[in-house]
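Note that one protein chain of the assembly has been removed; the remaining protein chains are unaltered in position.
Should a chain be cited, it is by its letter among A and B, assigned in written order, with residues numbered from 1 in that chain.
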Amino acid sequence: MTILLADPAPTRAESAEPPADPPQAPAPPQAPEHPDHPDHAPAGRSLLAGTASWDRVADKAAKATSTAAGAIILVALAAVGVFLLAQGWPALRAGPDELPAKAESFWTLAGPLAFGSLWAATLALLIATPIAVGAALFITLYAPRKIRGLLAAAIDLLAAIPSVVYGLWGLMVFAPLVAKFYKPLSEHLGWIPLFAGKPSATGRTILTAALVLAVMILPIIASVSREVFRQTPPLEIEASLALGATRWEMIRMAVFPHARSGIVSGAMLGLGRALGETMAIAMVLSPTPFLMTFRLLESQNPNTVAAFVAQNFPEAHGTGVNALIGLGLILFVITFAVNWAARRVVAPKPT
Amino acid sequence: MATIALGLPATISLTRDHVRRGRRVKNQVATIGVVSVFTLALLPLVSVLWTVLTRGLARFDGEFFTNSMRGVLGEGGGAIHAITGTALITGATVIMSVPIGLLTAIYLVEYGKGPFARAVTFLVDVMTGIPSIVAGLFAYAVFSMILGPGVRSGVAGAIALTLLMTPVVIRSCEEMLRLVPQDLREASYALGVSKHRTIRKIVLPTAMSGIVSGVMIGIARVVGETAPLLLVAGFTDSMNTNLFSDRMSTLPVFIYSQWANKGVNAAAYDNRAWTAALVLIAFVLSLNLLSRLVARVFSPKVSR
Partner (left out) sequence: MTATALKTHSLSAYYGDFLAVADVSMTIDQRSITALIGPSGCGKSTFLRTLNRMHEVIPHARVTGEITLAGENLYDPGVDPVLVRQRIGMVFQRPNPFPTMSIRDNVLAGVKLQRSRLPRSEADDVVEQSLRSANLWIEVRDRLGKPGAGLSGGQQQRLCIARAIAVQPDILLMDEPCSALDPISTLAIEELMLELKSTYTVVIVTHNMQQAARVSDKTGFFNLAAVREPGRLVEYADTTTMFSKPKKKETADYIAGRFG
């Protein structure tokens, strides 16, 4: 409840104390001896006395300052929307000679890129989720209690490595490594459309990029899963164990039912991160303009929005820049929708 | 099924339980699966750290930390200009995002109620999800509208990073402020201490170690950001200590540009990229460790 600052009460003027000491100024020391307490307080100790009125002003100022900080957040986000829209707008009407990669129109540019982003992020999600959930299970329910913190920190370290380092590693170490497996994969499983086509020799395919992305989003999904596993009601764990359930049965009976929505929400957060991830893909993937394909192993690959922007921005000029900004706006909208959905899955905890 | 056991005679031996065999096997398969999946998750970490360490040490020398890339076409050269740039831009980011973040957290925890507080909470969530490249595009859009197109500067990079770091600071400060027991606030109010002094002298000092460690995590997150800096701060071979004009190299962008713009001696460029990666990772990891240390060692013991 807030206390209204009343219109200056008449008693305040009568106060014997000097009004409004600035807080830093040395205040008159308080008398150490106890004053007598008559039924009527001396004027100096009136409840309405002005000694603390500076404090009340400072209180208002503190509230106003912190509220203003909150307002900055609001303004900043509004500015992001407005500036991206204002600067992205001209690209909607731009023709082939102005747009990057000589695209017919903004949408023929944006469409395949949005497809690439979604496809790469979905693949990464499909790869990362089971691994992250398994790792989280291991940390919370299998590993010895003493080293749980250490193992969790190790998985969290995956999130601390900058994406440009993942890019460098993905391109120089990981891609050549997985490329060795792509040839046999396409020979034996080539009848599956996903693995059809001539496998890339460098390994810089969308599957490699998705694998690197999976490594990057794994710690996000793992940490959310860990949190929900930890919150399993201990009574249910004990109850199922008391019924003679094995550990795995206990997990299926007691842990998973509670964790499902948490895992889904963690996965969505991971998806949001994967959609916005830029440098690792920009470095690992060897893209072909305007391509839309589900094939995983070929040397011709669809590009993603974020990577396209990063690759083309340093050389872009004029309307080209506007087009890239417009692409950024599209990416913003997609990730916003995904993150919003993620939060809707888990109803917000009452605070 | 688990309930079968209830009906069995008490004399039955646990080891002769045929019904359980299938379940035991399933349990063992699950255990093996979980252990191997965890190991699988750690493999990339080990590989990345090992590669960065072994390949990065080649150029981990005095020249790397004292020279810029000015006039260097093959071997030699260093990243002092990029390290300086990272320090300057990160510093500017901290100066902008910590006050805004901390104050917003104070607002949300100590003052905020009603629709405005809910709106701010929601927007902080939205902000957390902004892709880093979008933050870069935003900073570019702002600066190009004010200063004309094609402008690159360190401060634009700092603006982009602020957009990314502020929500991290808000979230962790908020969490830390909420951990301060309500008891302490009440004890202070009961002493006739005003609200702003209670926040400044009681709440903030109690939460300080957590706040510092949260800020460190925030720094660790943005110091490795590449995409927004590539867009708005750009890269250059020479030292630039002026945040407000001209291109400014940073460590992550240095890594990218060494790889992307190789000159005559490709190996020399790769080596420099790996060394920069080593420096960057070492910095990020020590920040992470340090933040854990700060949170553990300096947190006041609240009697519960």
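Throughout what follows, contacts are C-beta pairs under 8 Å (C-beta built on N, C-alpha and C of every residue); 3 or more make two chains touch, one makes a residue touch a chain.
Here the structure is a predicted model, which means the values were calculated and not measured.
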* Which of B:I95, B:L147 or B:A187 contacts the chain that the document leaves out -> B:A187
* Asked: Among B:R70, B:K201 or B:R296, which one is in touch with the chain left out?
  -> B:K201
* Structure fact -> Interface residues of chain B toward the undisplayed chain are 113, 181, 183-194, 197-198, 201-202, 205-206, 208, 300-303
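Quick note on the criterion: only the chains that are shown with their structure count from here on.
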* Asked: So how far apart, in whole Å, are chain A and chain B when each is placed at the average of its C-alpha atoms?
  -> 11
* To do: Spell out the part of chain B that touches chain A in their complex, as residue ranges.
  => 2-3, 5, 23-24, 26-27, 30-31, 33-35, 37-38, 40-42, 44-45, 47-48, 51-52, 99-100, 103-104, 106-108, 110-112, 116-117, 119-120, 123-135, 137-138, 140-142, 144-145, 149-150, 163, 166, 170, 178, 194-197, 199, 220, 223-227, 230-231, 234, 252-253, 255-256, 259, 270, 273-274, 277, 280-281, 284-285, 288, 292
* Asked: Touching chain B in the complex: which residues of chain A?
  -> 52, 55-56, 58-59, 61-63, 65-70, 72-74, 76-77, 79-80, 83-84, 86-87, 130-132, 134-135, 137-139, 142, 151, 153-155, 157-158, 160-169, 171-174, 215, 218, 222, 240, 243-249, 251, 253, 272, 275-279, 282-283, 306, 309-310, 313-314, 317-318, 321, 324-325, 328-329, 331-332, 335-336, 338-340, 343, 351
